[in-house]
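Heads up, one of the protein chains got dropped from this complex, but the rest are sitting where they should.
A, B and C are the chain letters, set down in written order, and residue numbers restart from 1 in every chain.
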Amino acid sequence: MIAQLKQQVFEANMALPHYGLVTYTWGNVSAIDRQRQVIVIKPSGVAYEVMQPDDMVVVDMQGDVVEGKYRPSSDTATHLALYRRYPQIGGIVHTHSTHATAWAQAGLAIPALGTTHADYFYGDIPCTRPLTPQEVEQAYEKNTGVVIAETLGDGNPLHTPGIIVYQHGPFCWGKDADEAVHNAVVMEEVAKMAWIACSINPRLRLIDDHLMNKHFSRKHGPNAYYGQR
Amino acid sequence: MIAQLKQQVFEANMALPHYGLVTYTWGNVSAIDRQRQVIVIKPSGVAYEVMQPDDMVVVDMQGDVVEGKYRPSSDTATHLALYRRYPQIGGIVHTHSTHATAWAQAGLAIPALGTTHADYFYGDIPCTRPLTPQEVEQAYEKNTGVVIAETLGDGNPLHTPGIIVYQHGPFCWGKDADEAVHNAVVMEEVAKMAWIACSINPRLRLIDDHLMNKHFSRKHGPNAYYGQR
Amino acid sequence: MIAQLKQQVFEANMALPHYGLVTYTWGNVSAIDRQRQVIVIKPSGVAYEVMQPDDMVVVDMQGDVVEGKYRPSSDTATHLALYRRYPQIGGIVHTHSTHATAWAQAGLAIPALGTTHADYFYGDIPCTRPLTPQEVEQAYEKNTGVVIAETLGDGNPLHTPGIIVYQHGPFCWGKDADEAVHNAVVMEEVAKMAWIACSINPRLRLIDDHLMNKHFSRKHGPNAYYGQR
Partner (left out) sequence: MIAQLKQQVFEANMALPHYGLVTYTWGNVSAIDRQRQVIVIKPSGVAYEVMQPDDMVVVDMQGDVVEGKYRPSSDTATHLALYRRYPQIGGIVHTHSTHATAWAQAGLAIPALGTTHADYFYGDIPCTRPLTPQEVEQAYEKNTGVVIAETLGDGNPLHTPGIIVYQHGPFCWGKDADEAVHNAVVMEEVAKMAWIACSINPRLRLIDDHLMNKHFSRKHGPNAYYGQR
């Protein structure tokens, strides 16, 4: 069971350099086993070139290592905070992908400008408020999760399957690790498109509501008709 | 006959990730057999990594599946509307390629700025008007084809072998599936060049008429002299 | 002799897709045999994937095919005009590389902003004036060469081993085909850097004269000390 989840998390982590979202040891993916109340996450600072499925670290909901020879990702507390708050989330990914991170540094939400965006994200991709000095000093990684949840609120996190943390970068999620990575790839792409579109026409308009609703519901919810069923 | 068209459409679809125009399951290519009055099109939501020629779906002009184990692309009705309207078109491709989509999000035609553009597109690449809420609600995919035709008008569609749909992305076409993909690659490239050129010099001028005419006619029409004859 | 030059021109042409300067059949490289008064040039509209050394076309100084089963590049007359005017040139390349072409569409010289530029190009990379309707109608390709020479003037063409043609794209040259391609790669790179630099700081300054002189003379002329001698 855990071996299978380790394999999934390993493969999801390896997808990050494949899709050009990370370099060196940056980025991390986790998945949760809700029944056993443990998460499987990338070890901290291990290079993708040498990483093996068995290097994944199993951590309980308090952040203590249950299994694994390595220390878990330094962002583990952020992942745990999100899993605790949102039962719908099965996998989480954090990267410093170029264009999503640029929006985080710009301190602006990634605006919903087209159907590529609306196929996955319902509305703008929000940017969190800055963390306070106290929040950074006392429990930085946990508070990163807290401020993401504060921004996201009580809605369905799978309708906004990712967010950018101010001056930091993107966190994305999904029903499992694979879908979380998929959403991270999409966020990077729509972040790039939005930058270029705003550069071409600074007076452009947000996507029309009826077009956004159509595209999101083509792929999500009871009336979805995209793909094979 | 249909087996051969399936193979062509399969190869044209596989060219999309090869040229960097799509990721995951995005994008779709079709071709028409005008004699049999059927089109062959990519199945909906199937990943390029596992797609086989036999996965292509055969659909009649009303959109009903004639042959194939999968559901056809969710954009099938757009393709059909264009084939019905323009007898010159033999293949159609839809992508969300980065720079062409950015112009669609900007809501602006891709301006004809140079010979790279004029070698393939005669004049600006137009951007459609927004679809109305009614058009989106009632028959979204078909109406996407209708608004493309409304924008393109009665001219020769092979003189403007592609268009961008407002807040959505590019549709391209050609005498067959292969030429449609070729035009999609060119549109993405001229969309990128036009963005950069406008960024370098916001006061630039459209291509001179005599230069545009020369380049388009070097490659198209009775006096073409590019390539081997 | 000619077989060797065909091999060199073939390899130089194949370097264009390798360095990302062309797609499909775009671009062309030639070299001259000054003794025999012939040039070897890429055939028109032949795809790089299938091109062979023996497909190169041998053309005399009047543009007539001396040897080869294909028609020569449609830009042959431009190459010939430059070889006739400048005895220092041994190889010529034409591409529609993205960033150099964007400057051509912007109608502006690529400004000399740094040492990367000065290592190869002494001063700005000029942009030609527009061709007149008459020049385009009467002998378009030859007149493209004429307007390049008009812009370049009587100086040493190896000090400005490339130029951009207004609303068209770059032509580069060197003492042989290989060096011409090298200069085309550099021009594309400095065109990209100049775009980004101007975007970061629209009030930037041209490279200081003493720095430009130092870098150009480090690599060129009697006191060069870069590389192995």
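One rule holds for everything that comes next: a contact is a pair of C-beta atoms (placed from the backbone, for glycine too) under 8 Å apart; a residue touches a chain by one contact, two chains touch by 3 or more.
Owing to the predicted nature of the structure, the values given are computational and were not obtained by experimental measurement.
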item: Touch partners, limited to displayed chains, of the chain removed from view; value: A, C
item: Full-complex contact with the absent chain, from A:Ala3, A:Met61, A:Val136 or A:Ala224; value: A:Val136
item: Hidden partner interface residues of chain C, rising order; value: 19, 113-116, 182, 185, 189, 192-194, 196-201, 204-205, 207-208, 210-211, 214, 218, 225-229
item: Interface with the undisplayed chain - residues on chain A; value: 23-26, 43-46, 70-71, 74, 96, 98-99, 101-108, 130-133, 136-137, 140, 167-169, 195, 198-199
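Everything that follows uses one rule, which is that only the chains that are shown with their structure count from here on.
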item: Superposition of chain B upon chain C: rotation angle, C-alpha, nearest 5 degrees; value: 90
item: Between chain C and chain A, distance of the C-alpha-averaged centres to the nearest whole Å; value: 46
item: Gap in Å, rounded to a whole number, between the CA centres of chain B and chain A; value: 32
item: Residues of chain C whose C-beta touches two or more other chains; value: none
